[in-house]
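A single protein chain has been omitted; all remaining protein chains appear in their positions.
And then subunit A:
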Amino acid sequence: MSVVTSMPYHRAVRQVSRWCAWYTRGVDADTAANRRDELASDLHEQATWADAAGQSPRCVARSILGRAGRGALADLSWSHAQRRRVALADPVALRGRRIEATAASLVLVAAIAVFGLGLYVLVRVGTGVATGLIRGGSATSVAVLVFTALAACGVMLLARRKTRFLGALWMILPTIGVIHYGLYQLYSLSATVGALMFSMPGWSLASDALTVGLVVYFAAATIWWWPARAARSARVNAGVRV
């Protein structure tokens, strides 16, 4: 059987092409097209040569995937250099991307902190139930569990660029729930929180301020990343560059 028409070869080509499409995203269009075409030529030449040399399709597929794997770091470093070159040619867009990346990181950190608080409370609940300090399955602990699970979904949505605005919107509800029910649950589990609640006159105000602050923060991020607004901003940036 000819290597060029074999399934293993075509599977390997598909995988390498997918990898190439991934690492050439964000690279200058001509440079990316050159790399993709050059790689397509290389893969075809290897198959033709392997056919003439009497190699098996599986052996060729292995060799192609091996070459792709061994060169992955070089691909990434080339891709990074190319993207940097594009960015340096357009400092306004570069600054915009940096601000965007910083904002995304800060919102993600806030969401992870909310999730972390929920997880911490759940661990304390688990320990409390195990040691007989509290009874399991209380409405508060179930609420903390539900809101922590919602926070985990929010973190996952925030981690992807396409669903970032939805993640920010989503995080509003678990933020309220985790802080409210979490602190309430900690009151019966943590001596420190119990002492703070009694001794600190502004405790309630502080926890409410934290909740409101985070809700406003996530709401602002939602508006910032709202698809229609983001698209308009991208069009304006493109107009500035022209």
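Descriptive notes on the structure:
The working rule: a residue touches a chain if its C-beta (ideal position, glycine included) is under 8 Å from a C-beta of that chain, and two chains touch if they have at least 3 such contacts; residues count from 1.
The criterion applied here is as follows: contacts and distances are computed from a predicted model.
Note on the omitted subunit: UniProt lists it as "Transcription regulator PadR N-terminal domain-containing protein", one of the names in "Tripartite tricarboxylate transporter TctB family protein", "Transcription regulator PadR N-terminal domain-containing protein", "ABC transport system permease protein" or "Transketolase".
The chain not shown here is touched by just one of A:A29, A:L73, A:A139 or A:A228, and that residue is A:L73. For the chain left out of this panel, the touching residue among A:T48, A:T102, A:T127 or A:S204 is A:T48.
From the options A:V3, A:V16 or A:A61, the residue with contact to the chain not on display is A:V16. The omitted chain makes contact with subunit A at the following residues, 16, 34-35, 37-42, 44-46, 48-50, 53, 55, 63, 66-78.
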